[in-house]
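A protein chain is absent from this complex, but the other protein chains hold their places.
Showing subunit A:
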Amino acid sequence: MVTTSAPSVRSRRAAGVRTTRRSGRGVYWAYLVPGALLFLAVIVVPFFMNLYLSFTKWPGLGTPRWIGIDNYTRLLADETFWLSFRNSISMIVAMVVVPTLLGMLLAAVLFDYLGKRFNGNVASALRATYYLPQILPVAVAGILWGWILNPQTGALNVFLRQIGLDSLALNWLGDTTTAMPTVMLVMIWVQVGYPVVIFMAALQRVDPELYEAAELDGAGWFARFKAITLPQIKPETFVVTLTCTIAALKVFGPIYVLTKGGPENTTNVPSYFSYQNFFPKSQVGYGAAIATVLTIIVVVVSIVFIRAQSASERKEGI
């Protein structure tokens, strides 16, 4: 066990006050053993098995047959594959872009405007309301929405017919033109509370004197929002957009319960597409290839995000 740390390494360790415990550093490895074994069994081994399977043809029974990169070349020619990734972009709009912008606006209004003009409970109650969809199991939310949007018996269409708007009573989730916009609206509803809560917490961090000084200088609400709020809550904005983008790329549950990827794959997304190949179609190798591509995209997006964040932090000299 390598416990003697070279001076160069030691100097890089942040606090230089740990000299007294240097002797026993090796013992700490033992505490990592259970976690590492579990990690190996549940993450590392399955991950590489999946990678291997993506180069094979395997119906889930018998021995996988090595076919090289055939699955990947097949992917490139598969229209459903491209469609599913285009749908990911719609998911990013519905789960990242709109909720972040809307959440920022709502948080600023709640914290900066209503919070100061009404009793503080008003803002907290509104925040809790916006957040409510976030705490339900997404499958439950999907079932509820699936029923509301059911073309024959759902609450929306029954209501529309009741008030004489029969022509508006569309097959929301079953029609190729309306399915994706409808799913996107549901996802905005699910997602918007998360940025509101994070941004409101972020705003509490901002020094009120900044606002007061700006107000003295005659800056209006929007000018203050642009000059103070936005730059101050940048770290949280990064966290929200990164976590939501990853969630949007990985979205599965809502698609499964709302549309099963249909109609005609118009709402299919990569994770659901790989699930379809793994289980209903038993094309395990092909499903593994889709999952691998999705993994690469998620990792690349995360690295780009984190790079961009540290670059912008460096630029500001923080």
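Basically, contacts are C-beta pairs under 8 Å (C-beta built on N, C-alpha and C of every residue); 3 or more make two chains touch, one makes a residue touch a chain; residues count from 1.
In this text, contacts and distances are computed from a predicted model.
One chain of this complex is left out of the view, and of "Cbb3-type cytochrome c oxidase subunit I", "DNA repair exonuclease SbcCD ATPase subunit", "Heme exporter protein B" or "Carbohydrate ABC transporter permease", the protein name its UniProt record gives is "Carbohydrate ABC transporter permease". Summary of contacts with the chain left out: across A:Thr100, A:Thr229, A:Asn268 or A:Thr292, the touching residue is A:Thr292. Touching residues on subunit A toward the chain that is not drawn are 2, 5, 9, 13-15, 17-18, 20-21, 24-25, 27-32, 34-35, 38-39, 41-43, 45-47, 49-50, 53, 60, 106, 109-110, 113-114, 116-119, 122, 126, 129-130, 132-133, 135-148, 153, 155-156, 158-159, 162, 189, 192-193, 201, 208, 212, 215-221, 246, 249-250, 252-253, 256-257, 270-271, 274-275, 278-279, 284, 287-288, 290-292, 294-295, 298-299, 302.
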